[in-house]
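Note that one protein chain is taken out, while the other chains of the complex remain in position.
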Amino acid sequence: MTTSIHLPPHRLGEAARRLRDDVRSFLDGELAAGTFVPRCDAWMSVADPAFSRRLGARGWIGMTLPSAYGGHDRSPLERFVVTEELLAAGAPVAAHWIADRQMAPSILRHGSPAQRERYLPAIARGECSFAIGMSEPDAGSDLASVRTRARQVDGGWEITGTKVWTTGAHFAHAIVVLARTDGSPADRHAGLSQFIVDLPAPGVEIRPIRTIDGEHHVNEVIFEAAVVAEDSLLGERGAGWRQVTAELAHERSGPERYMSTVPLLRAWAEHVRQQGDASAERELGGLTARAWTLRQMSLSVAAALAEGRPPEIAAALVKDLGSRFEADVVETVRRLAGIEPRKNGPGLDGLLAEAILHSPAFTLRGGSNEILRSVVARGLGVR
Amino acid sequence: MTTSIHLPPHRLGEAARRLRDDVRSFLDGELAAGTFVPRCDAWMSVADPAFSRRLGARGWIGMTLPSAYGGHDRSPLERFVVTEELLAAGAPVAAHWIADRQMAPSILRHGSPAQRERYLPAIARGECSFAIGMSEPDAGSDLASVRTRARQVDGGWEITGTKVWTTGAHFAHAIVVLARTDGSPADRHAGLSQFIVDLPAPGVEIRPIRTIDGEHHVNEVIFEAAVVAEDSLLGERGAGWRQVTAELAHERSGPERYMSTVPLLRAWAEHVRQQGDASAERELGGLTARAWTLRQMSLSVAAALAEGRPPEIAAALVKDLGSRFEADVVETVRRLAGIEPRKNGPGLDGLLAEAILHSPAFTLRGGSNEILRSVVARGLGVR
Amino acid sequence: MNDDPRAEIRATVTAIVDRRGEDRTGRAWKELSEGGFHLIGVPEEAGGSGGGLGELSVVVDVAAFHAVPVPVAETAFLAGWLLARAGLSVPAGMTVASLDEAIGHRQDGVLRLSGRLRVPWARHAGHVVTMVRCAEENLVAVIPGDAGVDLVTAENLAGEPRDLLVLDGVAAAASAAAPPGLDAAALLRRGALARSVQLAAAARAVLVSARRHVTEREQFGRPLARFQAVQQHLAALAAQVTAMQVSAQAAVAAVEHGDADAAVAVAAAKATTSAGARQVAAIGHQLHGALGYSSEHHLGAVTTRLWAWREEFGNESHWHDHLAAALHDRAWWPLLTGDAG
Partner (left out) sequence: MNDDPRAEIRATVTAIVDRRGEDRTGRAWKELSEGGFHLIGVPEEAGGSGGGLGELSVVVDVAAFHAVPVPVAETAFLAGWLLARAGLSVPAGMTVASLDEAIGHRQDGVLRLSGRLRVPWARHAGHVVTMVRCAEENLVAVIPGDAGVDLVTAENLAGEPRDLLVLDGVAAAASAAAPPGLDAAALLRRGALARSVQLAAAARAVLVSARRHVTEREQFGRPLARFQAVQQHLAALAAQVTAMQVSAQAAVAAVEHGDADAAVAVAAAKATTSAGARQVAAIGHQLHGALGYSSEHHLGAVTTRLWAWREEFGNESHWHDHLAAALHDRAWWPLLTGDAG
């Protein structure tokens, strides 16, 4: 770790190609049936439980879970193929995305046998949505600044505190909460633990937070002395921060970290093909080269995961570049397409409006670029 | 100073237009006579003493100095017009640039009557080149890290220390040196003083530093117990840092802070006009809009100077934007012109090669962009 | 903008628009129009409130800075200007301008108008002014708002009305010949100047808000303003905002003084302010964190305007092409300095 980030390229094989063809056929069928229209950022904001169940039925959720827990014993690289096809299509996958990406690996690794039995098969069927209660009011990027407390009481834990910017809590079947079980806020990383809380639950109030696009994707989740069972503790008491950090690497490592605006880019590519504007063509070529490279990097990260190498630094680096790419796609299209963005517009104007309004989130979610760059700098040994 | 940087636009009048016409006629004549070819960054690197003397004879050096000292009692705005015309033409002005820009105002303000008599008329005639000994080895951007010492001795001062990156010392008639007269390095800003040392001088060695373009523009200047007269102290003993800071605002405030690559841009504009490439045309339009705005900002800074308002913050801000513009000109031309840069090439290729090789200097000289941004942040009251 | 009448206008308009509470927009519009601020810069003989472009720019600047959705740019900058240029009088009530030309034909001495016209704020307007192409004539005409035209509502990214009027032989309430030089390009340029002022003002609002946020908020146990990366972002933001302000103000001054190269100034200003909007909004959101992404925070009201306005009346690509075309006939440096060369 002294010269550069080691990230050898990976080549997908013939099996991946067949799997990709299967996913494309499925998506073509869904598009033909009109079950969805391609949307930007759909993995964050477009939830369709029926669509998720259909994916689950095909074995495309919980792919890397053991079959004993309803999974499919497939490699992170096979999961990568399915994931990138869904993202490229702008498919409505938000109902299962967080559960599949973060919570399934976390519960598999840290969960009790009972928790595994309870949640993993349901996640793999596409029937269990998860939310993650992490950020707190006034904490900004400082995720360790946790004021929510969990106090051991008779027969369980009593949780009190407020989480904000919680994606999908309004339709989630469960929420994972990071809370302080021991010590004081000055201890920062020490003394934090994770809990799984089924929703809805008494003492847990979910209020919508509308974002600048006027939509309701995120929530404020208020725990007022909500009592949960003893066995809702996830993993080890006091090890919450370590568990969360491992989840974050998963959160940052997927192709969604550069692909949120690919549906807009694909629509614009068609537009350019019809227009024949040399200036637009060249910039389309430029975005294509960047996307090609980001895909190769993302694939390398998936290969590292598959080999059990922790991709924390590489994932942070890819997300840093990827979120800039997502924003540059929006900027390039708006600058060259010669159309005014329009909310709910029928074509490129609607996709563009949605992408512009979501663009601040590209670099805020999953760690700001400053935070990501600190992770990379630390990885280079300079801190 | 709480909301934004106050920088009202300024409009030049009819007198300025006539002055501009005069300068253009002169430059057209020089170009026709073949006395120079337009060069990028010529104000740093192309010195022609005869050219400077011809400018001096026309009253275009030391313009704002009082006539009592050989100056012309003109306003900073008239000086601005002459300056920008010389820069736009890529004229060989390095022989008098530093003397005219920084040392003349500094000597007028801080110099003794004898120093004024000695240097100002010569500067205004274009016959006196100055160098500024500021940076020291290993100091980087930390200009206050001064190890050069001046010790009071019989009949004068004895200076010992080394200055680096000293532009034009090899042809300068005098160098201004920042040296510690009192206290220790831990005192930083306190205890520093400025001295004017005529060149060549015993005990002062000037060694070339070749830069990555293979050229010799800057020097290492070594003072080995060089003894200078009592009255070579410039201004107040111990007030050197304050004097230098005021000079820096002058150094940063001129149009050369965005215009170094304008000769390349003008040549490329002709190239584009002949090519008719739509993609290049659009980017030329973009650079033109940025240049127009930077010129308006630069003009506002000159107007602030003319009204006696210190333009420190605004100058830092314009230089930050300006140096990025200079580099973006180079990048745009290279990306779109479809030619390979070539050192000493006869046309655009030669201008491009020179500009590329100088580009690191755009953001290093006169304060790195990080330093400039710190100045701006402090101006906004956040530090 | 430091002379006295302008400072007074700034103070008065600020007091009107800088308020919270119920029906903020309606109350602001009522007071602005009662005070005649919606027709400032339009000559009194044309039914306006008098004053120059400088005063008008102050009103538009303040309204944009506070992100209050009132159509001062549309009434005074565009509609009033069109009417005054054509020698027509401004009708009472809210009069806004069409971005597109109508097709006219005369029938029994009545001018009848057809076409699909983009008309911001049409839904609220008492009258709409439009340029008209009628046989070989160029006209300016007034359409009454209650003339039974079809209106399709739409909004820009900031939720401001961007409506479509569908005319099919509607009778004009008034009309006059357009003077030489008043054409679609002139209208576009006029709108571009208005949006330049608005973009610069919205950018300034982002800077003010960001500065306040980073000095008031803490993270990792110290004020955000103490982080070097935050300071660097803030300084870059200030630089961009200042560039936008200077370019818009210089363009206003050039048009106000009738400079020969005013068209270049407007093109450069709209290009600069449109291109700068991205970085200003991005840094603003980055510095505010998730908080600024909530619809309850003021930031979104200004950033969505930055995103909407940069496309209106030509985005930077449009004006870059325009400047490049101007360079076909003029050398680069004289174009920049506004001289013949």
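We just call them A, B and C in the order they show up, numbering each chain from 1.
One rule holds for everything that comes next: a contact is a pair of C-beta atoms (placed from the backbone, for glycine too) under 8 Å apart; a residue touches a chain by one contact, two chains touch by 3 or more.
Fair warning: this is a prediction, and the values are worked out from it, not measured in the lab.
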item	value
Shown chains that the omitted chain touches within the full complex	A, B, C
Residue among B:Ala50, B:Val153, B:Ile209 or B:Ala229 touching the omitted chain	B:Ile209
Hidden partner chain, touching residue among B:Pro66, B:Pro202 or B:Gly338	B:Gly338
Residue in contact with the excluded chain [from A:Ser75, A:Thr160 or A:Ser374]	A:Ser374
Contacts of subunit A with the absent chain, listed as residue ranges	2-5, 7-9, 11, 17, 20-21, 84, 88, 262, 265-266, 269, 272-273, 281-286, 288-297, 300, 314, 317, 320-321, 370, 372-377, 379-383
Where the unshown chain meets subunit C, residue by residue	227-229, 232
Touch residues of subunit B, complete complex, unshown partner	135, 138-142, 145, 164-165, 209-212, 214, 327, 331, 334-336, 338, 340-343, 353, 356-357, 359-361, 363-364, 368-370
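One rule holds for everything that comes next: only the chains that are shown with their structure count from here on.
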item	value
Chain whose mean Cα position lies farthest from subunit B	A
Sequence positions of subunit B contacting 2 or more other chains	282
For subunit C, residues contacting two or more additional chains	316-317
